[in-house]
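The structure's right below; bear with me while I get my questions together.
Missing here: one protein chain of the complex. Every other protein chain is in place.
The letters A and B name the chains in turn, as written, and every chain counts its residues from 1.
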Amino acid sequence: MTEAVLFWILAVLAVIGGIGVIASRRAMYSAMSLVWTLFCLASLYVLLRAHLLAALQVLVYAGAIMMLFVFVVMLLSMTDEEKGKARASGYGIAGSLAAGTILVGVAFAVAGQPSPEGPLAVGTVRAVALELYTEHVLAFQVTAVLLLAAIIGATVVAIRRI
Amino acid sequence: MLPPLLLQTAAPADDLAQYIPIIAMLLIGGGIAAGLVVFVSIIGRRKVSLVKGTPFEAGSVPVHGAWRRVHVRYYVVALLFIVFDLEAVFLVIWAPLLQELGLYGLVVMGLFVLLLAIGLAYEWGKGALNWHENESREVSSRS
Partner (left out) sequence: MNIFQSIGDQLIGWLFEVDPATWPYTYLVYALLIALGGGLTFGFVAIFAGPVTWVERRVAGRMMSRIGPNRVGPQGVLQWLCDGLKCWMKEDLVPACADRPLFRFAPYLVFGGMFGTFAVLPFGANIVATELNVGILYLLAVTGFVVIGMLMAGWGSNSKWAMFGGIRSAAQLVSYEIPVAFALMTVVLVAGSMSLQELVLGQGGMPWEWFVFRNPFLFAAFFLFFTAAIAEGNRTPFDLPEAESELVAGYNVEYSGMRYLFFMFAEWANLWVMSAIATVAFLGGWQIPGVSPEVIAASEGWTFVGWQALSVAIFVAKASVLVFFVIQLRWTLPRLRIDQLMVTCWKYLVPLSLACILGVLVLMLLIPEGSLVDMLLRVVMLAVGLAIAITYLRKVRATYLATRETYRNMEGKDQWYPAYRLP
């Protein structure tokens, strides 16, 4: 009961944050709304007993990735003239359609699932780490390659002569 | 007489109660801070003037706002941070399991760290870690 109430409160707050992300005129507000959304999502993970995922959500997304977003916003520093007027272009309609399709798909997928009974032990550090380093070790190693590519990409962006 | 408390070394993982103090802490901290700010703003007098509203620039009149473009090097720092933050996270969740995974775990993590170390070495060699390498590209001071 308590959990259901908490879930709805947090879910609504997360959606409000999400609306803030796309509705804000200022890029910085969008970024801050995203922080808020990610924080609410982390709280939802806590409700799911995914403790590690919750901590990582805040640490990596709300902390590190958001930092990158904010720096990029500052790097571009678009003035109002550069942004132009808000317009309901084809992109907007296409985006709404895509988002709606995904929403319906997720709703159908989730509706078919039975809700798990009793306490879950899949979200602890141990459980996730064991799974990650045995079952999904290839994905884990590919992550390293991805991160390596990111480092090299950043170097290429930042240094004039390679 | 007070009865003994049990020494709780490890809270059970499946317990939402362990997050209550955190939420409470954030709420109480934020609440007291906000309450004091509001209280002071109520009892204090407020007078707005042109000079008070000007950003501080050591006496000179600001020529333009501060929302200019910042240097791309901050982007590099943020990206490096993400990469190494992820590495630290992977290491930290791997560390308690080391005894179990044994040599296999060592090899897996060794490969991972090696790849990222190559990345750091590449940055280092290209001079992306040198803050003042491309001083002429300081965009924030021009434009």
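By our rule, a contact is a pair of C-beta atoms (placed from the backbone, for glycine too) under 8 Å apart; a residue touches a chain by one contact, two chains touch by 3 or more.
Note that the coordinates shown come from a computational prediction; the quantities given were computed from them, not determined experimentally.
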Which displayed chains the hidden chain touches across the whole complex: A, B
Contact set of chain B toward the excluded chain (per top definition): 1-13, 15, 17-22, 24-30, 32-34, 36-37, 40-41, 44-47, 50, 52-58, 62, 65-67, 70, 74, 77-78, 80-81, 84-85, 88-89, 91-93, 95-96, 98-99, 106, 113, 117, 120, 123-124, 129-132
Interface residues of chain A (partner: the chain not displayed): 26, 28-29, 32, 35, 51-52, 55-56, 58-59, 62-64, 66-67, 70-71, 74, 124-125
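Everything that follows uses one rule, which is that only the chains that are shown with their structure count from here on.
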Touching residues (chain side chain A, partner chain B) in the complex: 3, 46-47, 49, 51-52, 56, 59-60, 63-65, 67-68, 71-72, 74-77, 119-121, 123-126, 128-130, 132-134, 137, 140-141, 143-145, 147-148, 150-155, 157-160, 162
Touching residues on chain B, where the partner in the complex is chain A: 13-14, 16, 19, 67-83, 85-87, 89-90, 93-94, 96-97, 100-101, 105, 108, 111-112, 115-116, 118-120, 122-123, 126-128, 133-134, 137
